[in-house]
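To start, the structure itself, in structure tokens.
All protein chains but one are shown at their positions in the complex.
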Amino acid sequence: MFLTSNPQLNKNGELHHLLSIEGLPGEILLQILDTAESFVGVTQREVKKVPLLRGKAIFNLFFEPSTRTRTTFEIAAKRLSADVINLAINVSSQSKGESVLDTVANLAAMQADMFIVRHSQSGAPHLIARHVGEDIHVVNAGDGRHSHPTQGLLDMFTIRHYKHDFHQLKVAIVGDILHSRVARSQIHALTTLGVPEVRVIGPKTLLPTNVDNMGVHVYHDMAKGLKDVDVVMMLRLQNERMQGSFLPSPQEFFKFYGLTAEKLALAKPDAIVLHPGPMNRGVEIDSTVADGNQSVILPQVTFGIAIRMAVMSILAGN
Amino acid sequence: MTTGPLPDAEQLVAALIEKMRGNVAPDTGLIGIVTGGAWLAERLHTALKLEVPFGTLDVSFYRDDFQHKGLKRKVAPSDIPFEVEGRDLILVDDVLYTGRTIRAAMNELFDYGRPASIRLASLVDRGGRELPIAAQFVGATIEAGQSVELKRDAQGRLSLALSID
Partner (left out) sequence: MKIHIKNGRLIDPAAGTDAKRDVYIAAGKIVALGNAPSGFTANRTIDASGLIVCPGLVDLAVRLREPGFEYMATLESEMQAAAAGGVTSLACPPDTDPPLDEPGLVEMLKFRARNLHQAHVYPIGALTVGLKGTHLTEMAELTDAGCVAFSHADAPLTDTQLLLRALQYAATFDFAVWLRPQDAGLARGGVAHDGQVATRLGLAAIPVCAETIALSTILLLARETGARIHICRISSAEGVDMVRQAKARGLKVSCDVAIHHAHLSEMDIGYFDPNCNLTPPLRSQRDRDALRAALGDGTVDALCSDHTPVDEDAKQSPFAEAETGATGVELLLPLTLKWIEETKLPLAQGLARITSEPARVLGVDAGRLQLGVGADICIFDPARYWKVEPTALKSQGKNTPFTGVEIKGKVSYTLVDGLLVYESA
């Protein structure tokens, strides 16, 4: 009932953990984006590394497997000269014995400075952040359906890179909003940064109740939802949702909600297309779009490293 | 050593230009340390009619006080628009004090490549060195303990002001 003060900020109002985009002031989001701009330059140099976090121990704590995300955090940490320790924790064996908090307490005793946490349950990084010592920082690398803040931030970085300003944009987020931590992070980030029109598009089975309360307009029809948008953010459809009670088949989903060149033509001519990866070609996105000149999917990956460097260095310095 | 009122920054710029003239080649790389050093580098670059564009360096990622002070709010991207490898470089800063900023800047420069040489130009030297670093070109030396910073007005005129460390 009373866990209501923002657990991400320290007493000076600075970022101490990055658990969710929700509740962060726009100023902090912009600070992360601005700092990331500087790191983009670093990653293009001869020596793609700065000594900022030399001697720091960063633990990649992955309770849910994800090679991609883990690798981007690992690269980011190494480019900051930190020592990175990767731990893939098998949740099935974990549930029998050690609890999440036992695991974390053990690692904290190894003088960890930062935990990067991925977990299949919403709120797990909050739990960990509540229980670590105050000199340890926690970064959420994706928790259940709740949040994936660094993905949301790198998407914002990408949008700003191509569109320069948030205040005139129409943005559509397409697909499985219900199960998507990425969508939740994007929605909070876009609305915080002043995007005047955020739309979500999907079938009713994949849209959460009261999603309009988050400040978005709900569409079920791509033709209407994509009309005149500047940015199209596609979401990944998880395999287990493709068949059964949420959707009859991937084919039928593609027919109505897959992004094809024809559907993209409804957006503004200079609209950009984002996708958090990995893509299901032919399910949520057609190859001609994914590889087309409006796609900024590969730059997203590059910017993702700079964003994670920015987040880690800001946290470590606060 | 100058005591009393702060010197006029524009006069110091002129003095610095005179000291540097004849000591730079057209392909010398000028690199200003953000923010004051970058303003200064821009002025020196124009006055000395150098061929290669000047660079700017924000040493935030190389500072040795990160542990205590964290990252500043706004880090500017470093921008070095020329090849560092094998080039004669001049680092430009507004106020030379402990030398730690210069140490950080040299470390960062080496991550761009191996320069042939690095020299240092500073508008003001206020003493108080904590590292074995010296400037080859100095506008003026002022009383130790005076904390000063460079300001730039809307017309681009530079001035010195007392500041708090």
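Going in written order, the chains are labelled A and B, and every chain counts its residues from 1.
As a working rule, contacts are C-beta pairs under 8 Å (C-beta built on N, C-alpha and C of every residue); 3 or more make two chains touch, one makes a residue touch a chain.
Since the structure is predicted, the reported quantities are computational estimates derived from the model, not experimental observations.
Colleague: Touched by the hidden chain, which of the shown chains?
Modeller: Within the full complex, the chain left out of view touches A.
Colleague: Touching the left-out chain: which of A:31, A:147 or A:280?
Modeller: Residue touching the chain left out of view: A:147.
Colleague: For the chain left off this view, which of A:79, A:160 or A:181 is in contact with it?
Modeller: A:181
Colleague: Return the single residue from A:119, A:199 or A:236 that touches the missing chain.
Modeller: Of the listed residues, the one touching the omitted chain is A:119.
Colleague: Have a look at A:101, A:223, A:261 or A:298 and name the one touching the chain we're not showing.
Modeller: Touching the chain that is not displayed is residue A:101.
Colleague: Extract the touching residues of chain A with respect to the undisplayed chain.
Modeller: Within chain A, the residues touching the omitted chain are 1-4, 6-7, 22, 99-101, 119, 121-124, 126-127, 131, 143-147, 181, 184, 208-211, 213-214.
Simple rule for what comes next: only the chains that are shown with their structure count from here on.
Colleague: Can you give the whole-Å distance between the Cα centres of chain A and chain B?
Modeller: 39
Colleague: Would you pull the chain A residues touching chain B in the complex into a rising list?
Modeller: 14, 31, 34-35, 37-42, 45-47, 49-52, 313-314, 316-318
Colleague: State the interface residues of chain B toward chain A in the complex, per the touch definition above.
Modeller: 58, 60-62, 66, 69-71, 73-79, 107-108, 110-113
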